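With one protein chain removed, the remaining protein chains of the complex are shown where they sit.
What follows is subunit A.
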Amino acid sequence: MGLSTRQDIEALVTPFQVHRDVYTSAEVYRLEMKHLFANTWVFVGHDSQVPNKGDYYTTQVGDQPVIMVRHSDGEVKVLYNRCPHKGTKIAIDRTGNTGKFFRCPYHAWSFKTDGCLLAIPLKKGYDGTGLSETESAKGMKAVGAVEVYRGFVFARLAPEGIGFAEFFGDSLSSIDNMVDRSPAGRLEVAGQPLRYMHRCNWKMLVENQTDTCHPMVAHESSAGTAVRIWEEMDAPEGTPKPAAMQIIAPFMSPYEFFEEMGIRTWPNGHGHTGVHHSIHSAYSEIPGYMDAMTAAYGEERATAILGENRHNTVYFPNIMIKGPIQQLRNFIPLGPDKTLVESWIYRLVDAPDELVARTAMYNRMINAPTSIVGHDDLEMYERAQEGLMSDGLEWVNVQRLYREGEDFDTTAEENGTTERQMRNQFHAWVKFMTASMPRDAAREAAE
C-alpha cells in the first residue's frame, strides 16, 4: 500500500468517517507502532508494583518490550528489555527483584538498574576493538522520557516530542479524583490483572469505552436477565439486592440516562463519559469511608471528591480508568487484529477493605474472560473485525451528534451519547501518527 507520508494517513480519517484500513491493515499497524506509540505518552504501570529498590516489572509500550524498575536512587526507570550485546531479553518474568544490577543470562554482561553498563566478563577481549565507541557499550537503553504522575508511570519512547503536562492537560483531573478517593492520597495495586485476549484491533476497545449506545443493546442478555430474575424473585421490601444487581443491572439504564450523563472531551484524544452522573453513582455507601475521608480532607472537600462520578476516562492512546472504582484497563496492541486487555485494580490506602472488594467484584463481573458482560463485548469486536473485511463498504461511521467544524483543541461537554470522543481520538491519531512523518512535497505542490 505504501503509506509513507502524512497525506496518506490523513486520507484515512474524515471528520465523521474512518477508513477500515485503520483497523485491518498491517501497514497501518506497523506505522502506529513506529509513530503513534512513540510520539504519545503511554501507560507503563503503577509505582506500587515496584515498591523496593531493584523491583522490576516487564511489559510493553506499543510493541516495544520494556522493564520498569526502581533504581538505587529510588526513581522509577523504564528501559528497553533488550541486551545491548545480542538482543536477549534481560528479564522474562513479569515481576521480580534484580538486586543492584541486571545480569544478562546469555554472556553475563551486567547493568546498573538505570541501564548503564557495569561489567563484561573477559573484558580484555574487547581491548582495541572500539567497543566503547558503540551504542552497545552504553548499556540498556532507556525510553525517551518517563513521568510518574500520582503513582502512574507513563513513558514516551521518542526522545523529543510533546511534554507530559501538555499532552494530558486537564484530563489528569480523572487520575486526581481516583487517587484523592484514598484518605492518604495513594493507591496500591491489588492482586494480579485480568488478561483477556481479543481478536480485534486495539482501537475498537478504546472507542467502546465511550460508546454509550451499546450497553442496553449488547448487554441485554446479562443486565436485562439480571433485572428479570430479581423481579421474579419478588423479594420483600428491604431485601438487600444481590451484588450482580448493583454492578450489572445499571447497564440496562435507558438512553436518556446515558444522554444526560454527558461526555467531556479534552485535546489530544482524551475524554470521559459521566460528567454529571454515571452507572457508578448509585453504589451503596460503605461504613466508615466517609468518616475517613472527612478526617483527611474536611467535609466540603471530601463531599466534592466523592460527588465526582466519572464513568470511563480514556487516556489516549490506549488506556481507560474508572475513578470511582479504581480500575485501569490497558489495551495492549499485539497485531492489527489482536489485542491483549489487562484490567488492573487498586486499593485506596487507608480506606475500608469493602471498597477494594467492590472493585474486585466489578473487575471479575464485567471484564474477565469468564464475564457474561465481557462475552458480548468481545463478540461485537470480533464480529466487527471480520465484518470490516467486507468490500461492500470501506468506511466506518462515527457521526452521531456530529456538527460541522468541530474543534478538538478545546475542551467540550456534550450530550452523553455523542460519538465526539471517538472523533477526538481519530483527530489525535492523525496528529501523533504524522508528527514525525515527512510531507510529500511533490504531491503537495501538485494538489
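Going forward, contacts are C-beta pairs under 8 Å (C-beta built on N, C-alpha and C of every residue); 3 or more make two chains touch, one makes a residue touch a chain; residues count from 1.
Just so we're on the same page, contacts and distances are computed from a predicted model.
*Asks:* Assign the chain not included in the display its UniProt protein name, restricting the answer to "Cytochrome c", "Aromatic 1,2-dioxygenase subunit beta", "ABC transporter permease" or "2-oxoisovalerate dehydrogenase subunit alpha".
*Replies:* "Aromatic 1,2-dioxygenase subunit beta"
*Asks:* Specify the residue from the set A:Asn97, A:Gln192, A:Thr303 or A:Gln399 that touches the hidden chain.
*Replies:* Considering all chains, including the one not shown, the answer is A:Gln192.
*Asks:* Among A:Asn81, A:Asn312, A:Asn363 or A:Gln385, which one touches the chain that has been omitted from the display?
*Replies:* Touching the chain that is not displayed is residue A:Asn363.
*Asks:* Out of A:Ala244, A:Val275, A:Ile305 or A:Met437, which is the one that touches the chain we can't see?
*Replies:* The missing chain is touched by A:Ala244.
*Asks:* Tell me which of A:Glu166, A:Asp353, A:Glu394 or A:Glu413 is the one touching the absent chain.
*Replies:* Final answer for the missing-chain contact: A:Asp353.
*Asks:* Just the residue numbers, please: which parts of subunit A touch the chain that's not shown?
*Replies:* Given the touch definition above, subunit A has residues 190-199, 218, 220-222, 224-226, 229-230, 242-245, 248, 340, 343, 345, 347, 353, 356-357, 360-361, 363-365, 368-370, 372, 374-376, 378-380 touching the missing chain.
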